[in-house]
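Below is a structure I'd like to ask you about.
Note that one protein chain is taken out, while the other chains of the complex remain in position.
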Amino acid sequence: MTTLYINEEEITVSAGTSILEACRSHGVDVPYFCYHPELSVAANCRMCLVEVEGWNKPAASCCTPVAEGMKIHTQTEAIKKDRQMVMEYLLINHPLDCPVCDEGGDCRLQDYAVAHGASHSRYVEAKRAATNHDLGPFVTTYMTRCIHCTRCVRFADEVAGTGDMGILNRSDHMSIAGIVEEACESELSGNLADICPVGALLDKPSHDVSRPWEMTHHQSTCTQCPNGCDINIESRGDEVMRIKPVEGSPEPWLCDRGRYVYDAFRSDNRILEPEVRQDGELLQATWDEAFDRAGDLLRGKRVGIIFSPYWSAEGLASIRLMRDAVFPDAKVAFDLHRRDMRPFAFEEGFSMTTQQIEDVEHVVILGSDLRQRLPLLMQRLRKRGNMGKPVSRIGAMNYRTNMSISSDAIIRPRDWPAVIARAMQQVSDLGQTAAGMDTWLAAVPDRHEAGKVLADSLMGETCALLVGEEIRSHVDAAALIHGLDLLMRACGHAEEGNDGRNLIPEGMNAQLLASAFGDIRTSAGDLFASASAGELDALVLIGSDPVGDGLFPSAAKAALSKVPLIQIGAIAGEIGNSAEVQLPAAAYSEVDGTFINMEGRIRVARQPIRSIGQARPLWKVMMRLAQALGADVPAVDMTELRDRMAAFAPELADVWKDKATEEVLVPVARNRDAEALPARLDSSFDLDVVSRYSMYREGMWARASDLLLAAGKLHALNDVIMHPETLAAKGLKEGEHTVRTFLGEHSCHIGVREDVSPGVLFVAKRGVAGDLSDVTAASIVGGQS
Amino acid sequence: MTIPSDPKQVKQICFDRIHIPNLTKLSVARENGAYAFLPTVLKEFDAGKIIDEVKTSGLRGRGGAGFPTGLKWSFVPRNTGKPTYLLCNADEGEPGTFKDRDIMRFDPHLLIEGMIMAGFALDVQDAYIYIRGEFLYETNVMHAAIEEAYEANLLGDNILGSGFSMHLTVHRGAGAYICGEETALIESLEGKPGRPRFKPPFPAVEGFYRCPTVVNNVETLATIPAILEHGGDWHAQIGEPNNTGCKIFSVSGHVNKPGNYEVPMGTSLRTLIEDYCGGLQHGSVPKVIIPGGSSTPWLLAEHYDAPLTYDGMIKAGSMLGSGAIIVMDETADLIAVTRRLAHFYAHESCGQCTPCREGTGWLERIMNRVEAGQGREEDMQVLNEAAAHMAGRTICALADGAAAPILSLLKHFPEEVRARLVENVA
Partner (left out) sequence: MSALEQPQFSEARKAEIARLVTRYPGAQSALLPVLHMAQEDFGYLSMETQKLVAETLGVRLMAVREVVTFYTMFREQPTGQYLLEVCTNAGCMLNGADELVAHMCDALGIKVGETTPDGMFTVTEVECAGACGGAPVVQVNNVYHEKATPASMDELIAKARSEGGAA
């Protein structure tokens, strides 16, 4: 610790802190441009000058470490004059276009010009010209306004990991530039406009449509991925204009999906009114008419319920209450990517915080396109990478991460047992084992070399497994997860404090879903099969799109040709075409609600924007539905709903009683007796099918967002890809081929890439080539095998 | 090509044998004493002794800042588990400076020998000579000399059977004055634009590839063999206390015999200019003397007898800098010279610091107007303020250098500037 004096006041900070950070942490205002708490220090703007007693020149506070007994002054006349001069230097080449600049009203330069600048400029020479750049679909540039702080360049290097921005030329010809073909290679690009302290990089979608001072701010929670970032929704009237990160929240950045999905809030695909199908057509109806019709279709029937995990805890409570009141025998499904419903040794959700994952010795990613799936967690891993800490990976594809992976391997999903077994073998050869491991190992005849990557990663004191969609959706997932659990135990990663088991969940609220619905859950695929088999009379769908997303689109379509669908939600999605009744529920931006993210962190959205159309909060719709079906209303207000949910996760009650959210983590469920041995999987198909998760297309909100769809086109891969050697081995080349699956034969274009595992048919885009999403295996018709 | 000669030689260190033809050849250099003492150093000296000798010698860096060399070496942390690098600064970009070039093109083995000794003291395995891109001839001379040194096992593995190994690579810059600044040099040697790094951390602790690094000027390193051979005390007796040894002065401008002269520290400006450089082209006393390269404040006729030492120049109001003396007699158009220097700094600013990037351009544009007779009354104050608030407020000292000519002109010759403004009005 170091003790020093700032403006005569004694303060103590940890050794090595910069003067600027010492000032910031003690509420002393020092102006700056180039400094950013999440980026490396550049110290180029020179706005942060302060006076240090005994020094013969001013110090740049951002890059000067504190020293014991240092006496710092931030408000002397000399320093004020220095700041005024820095402002004058900056403004000589800055256009005077504040009135037409989007940043106007929210601009550091403008604010400081008022606070620190002189009243007029003495510069009479010509101003510099500048070239604008194409930085992708979300950022627009006005480079004449650039003040060369290099925040964007450091962001691209250090955070996005793209390194596609740079500084060209020198002297006052120096300019910031992006390389066009690569510029939108970042799923975090929207942050560029935020980090630019002036109006040089601006948000393209909201460009020129609004000014900062017209905005109303709503703090809410993003439900576009399990990370559930705090968001600041900026609206003009009821219209969302922008979504920004919340200052001081755990996430300094937002991903492009969470940020730009907002145009979906007003998309044509919103369910705005109650609708009822008449003569084959969905027509607007009154709430009463719609509930009557729903009542007719559901009363006394065998019903299956499918819902989205992204509803708030209150919404989920209302679903459970409605089900218990009127369909006490109904099974529910809320996961469109899980085939194996046996309990997992460790259930969905993280046993670690993202901070702990950033800090552990080793991280290994198992079967996940993490950059698409959890962009902000990927960013944390990149931060590790910048510090030289290892990240390894095993998966069906060398998914692009924008960081260097320390060791990796590509495998087929069917190789997972052999991979885990190889790792078990390695640790067992070193004398490390766990009860039950030998039995598991004995069940697997093969060993796969990729297991070395896994075993090596587990050798340190601490490690984090990030178990992804390739494993969670595996037909034998419970066995794989049991194997991983054994392996962790064998390596001394016991459960208390050094747990490291992180299973990336389908959506938000995983911990709550496991405890509140564990007894009645089944897989969506099973529900569809039951419906198709005549064992159900109707399906109730609450905010999900099994036709557009997930692993069961064909099954869903088959089921819907047999039974009626009652749809409740905000977006109709592709499945909306099959609904008999649609009831509008409010979007996540439009509700007060509580959410739990993958870490178990509780997020409370308190300042909703007003919902549009006739949409109501889900819980009200659920209560009306229960009533319409003849039950007593199970809960009349939020308090009752919350009491109900708190029974499943008492941590929620703590937060509702005003305990700080930072102090609470909802733990992940454990099934210590969930032993599952790998099955021998015989397949008549020689290729494993893996489908890609794309942050720009996955989920009904994303598909209702024109902004995301347009960006997704830039990131699109070939629809279906294979390793060139796998095709070549069959005597085939890239091109149109027929693929056979248990669903039949489909023709599709198959492209090639070296970074997919041999033996894998990688479906980059859903819905093409028939419904390849439903299948786990396929063969190519023709060619030699 | 002229070989600098020194009629009034008292004692020379770097230029001691420079008049000998074909010294670039290893055999000739060896016949004349090169590498003669090296085996003794490798065998009998250790790091501590070498650094002590250099400390005793009082040698101060000849690149411009004048930092005590032995002290700099003693800051290098030992046993960090990381390699230590030695970088020779041969960027020689400061306007008026042209001394390192002569050492390299006439006596490359002197530099190589100095680097081996310094490398030995600092436990260096890889050393580099960062030479300005324009010095193609000198680069080739250095290459050839290094090659010969490798063949003679003066470089490479197990030098002269001592167990000490060091590799030496010549690295050519590509036209950027700023790369003479040591941290910019490091960035450049890492294959990046030469943008200086802020300090701390200092290169001695975190330099080339974030490893401990010593950067020394050519002349500094070329002085090491003599110091080790004759002893630190011997060197300390030359010149004046705290300003020991000889120094090469590159004299240019309005003198009759411009060139490099190595003289003991403490020699006066007058002696150097009149006795060595054959006096001025016009008149008997100079109008302006820039004593340490264009980045140092100007001296006037009244300082003609000031001693050429670090302290003497500070006392006179300037700095010894790199020892590049630009002499201007009464025919010089000071406004034109200042405008030209303003252009230089604006062109050479690396661009990262606001005051330097914008300030140097601003100063140049005002000076362009002033020289063209389109100045305004307020320009003088703006020039003064804009220059004064650049200096000492940036990452490196280029901004200070950029301010120096402007501030000197306005301080010493305000009437000339004002007259040019008046010309405009009239």
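Should a chain be cited, it is by its letter among A and B, assigned in written order, with residues numbered from 1 in that chain.
By our rule, contacts are C-beta pairs under 8 Å (C-beta built on N, C-alpha and C of every residue); 3 or more make two chains touch, one makes a residue touch a chain.
Bear in mind the structure is a predicted one, so any value in this text is a computation, not a measurement.
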{"item": "Chains on display which the left-out chain touches in the complete complex", "value": "A, B"}
{"item": "Hidden-chain contact residue, picked from the options B:E134, B:E385 or B:E416", "value": "B:E134"}
{"item": "Touch criterion as defined above, residue of B:K199, B:R340 or B:R418 at the omitted chain", "value": "B:R340"}
{"item": "Per the touch definition above, residue among B:K55, B:R172, B:K199 or B:H230 touching the missing chain", "value": "B:R172"}
{"item": "Hidden-chain contact residue, picked from the options B:K192, B:K315 or B:K411", "value": "B:K192"}
{"item": "Contact partner of the left-out chain, one of B:E348, B:E364, B:D379 or B:D400", "value": "B:E348"}
{"item": "Where the missing chain touches chain B, by residue", "value": "2, 83, 92-98, 100-101, 126, 132-137, 167, 169, 171-177, 188-194, 208-209, 211, 250-254, 258-260, 290, 294, 324, 326, 328, 332, 336-337, 340-341, 344, 347-348, 350"}
{"item": "Residues of chain A in contact with the chain not shown", "value": "163-170, 177, 179"}
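Operating definition for what follows: only the chains that are shown with their structure count from here on.
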{"item": "Gap in Å, rounded to a whole number, between the CA centres of chain B and chain A", "value": "55"}
{"item": "Interfacial residue positions of chain A with respect to chain B in the complex", "value": "41-47, 49, 56-58, 60, 63, 65, 81-82, 85-86, 88-90, 92-93, 122-123, 125, 147-148, 150, 167, 169-174"}
{"item": "Residues of chain B touching chain A in the complex", "value": "176, 178, 193, 198, 200, 346-355, 357-362, 365-366, 378, 382, 385-386, 389, 392-395"}
